[in-house]
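Take a look at the structure set out below.
The complex appears here minus one protein chain, its other protein chains still in place.
Then we have chain A:
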Amino acid sequence: MKTKSIISLILLVVLLFVGSASLFVVNETQQAIVLRLGQMNRLEMNAGLHFKLPFVEEVVRLERRMLNLDAAETEVVAADQNRLIVDSFARFKIVDPLKAYQTARSDQGRSALLERILMSSLQKVIAENTMPDIVTNKRAEIMDRIAVVTNENAKEVGLEIIDVRLKQVEVPTNNREKIFQQMKTERERIAREQRALGQSEAVTIRANADREAAVIRADARRTASITRGEADAYAVRVFAEAFGKDEDFFEFYRTMQTYKKALGKSDTTLVLSPDSEFFKLLMSGGKVKK
């Protein structure tokens, strides 16, 4: 009874060991190559629990997720001879695990390989385009084009490029100075223009104001003259009507008033002859009748 149970226990342990050696797990992020005695036997692309022959088969796991290649900065010459520093990255996947495994055993090896491929296609595509196109007009198009060119070569090593992006496209430091200079002069031009515009606007406003003021005054003067004229005309008419009734009396009456105003002061000396009309009573002794 006791020996029997010990034997069964040993059997159980052996069974477990063999069982665990014949099972393997592929994670959701992995794909696996099964090698039988070092030779490629089959691919296990799906995640989950898989069987293998214990001790004869071995499993190589490769990444199934999308991988990143952060390429080094590189100086390139555009079609218009402008020098540019380009910093790029690529996203790629291992689509043919066997090819990928054969060309490079490690992730680093694969990255290095892909980087060389990317650099050459980058140089090629950039050299076909001008700087304004690369920076502004056709950037997305150029990135797609680089991806396509890179992909052609990447296929041969079992990789697929998802996309290539230009992270930074910049001018080298010494060319940068030129751009700064040009930016400065451009700003100076704008500043001057602004100040000149300010002056001209101000002068225009002042001139308009002066004109407006002059017009206002002139209008007022005209109105005032008309008013005064009306008044004078009225006076003339009224006087004419009143005085016209008896011109002779008016002359007399008005003359008398004028005398009063003009002569009635003490600083006037009057030299009179006694035989003037005024004195005809004075010398005649009171006899009025001639």
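Following the convention adopted for this analysis, a residue touches a chain if its C-beta (ideal position, glycine included) is under 8 Å from a C-beta of that chain, and two chains touch if they have at least 3 such contacts; residues count from 1.
In the analysis below, contacts and distances are computed from a predicted model.
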**Q.** "Protein HflK", "Sugar ABC transporter permease", "RNA polymerase ECF family sigma subunit" or "Cytochrome c oxidase subunit 3" - which is the UniProt name of the missing chain
**A.** "Protein HflK"
**Q.** Among A:37, A:112 or A:238, residue touching the chain not depicted
**A.** A:238
(Q) If I consider the whole complex, including the chain that's not displayed, which of A:33, A:100, A:117 or A:135 touches that chain? (A) A:135
Q) What residues on chain A make contact with the chain left out of this view? A) 25-30, 46-49, 63-68, 70, 72-73, 85, 87, 89, 91, 132, 135-136, 139-140, 162-163, 165-171, 176, 179-180, 182-184, 186-188, 190-195, 197-199, 201-206, 208-210, 212-214, 216-217, 219-221, 223-228, 230-232, 234-235, 238-239, 241-243, 245-246, 249-250, 252-253, 256, 259-260, 263-275, 278-279
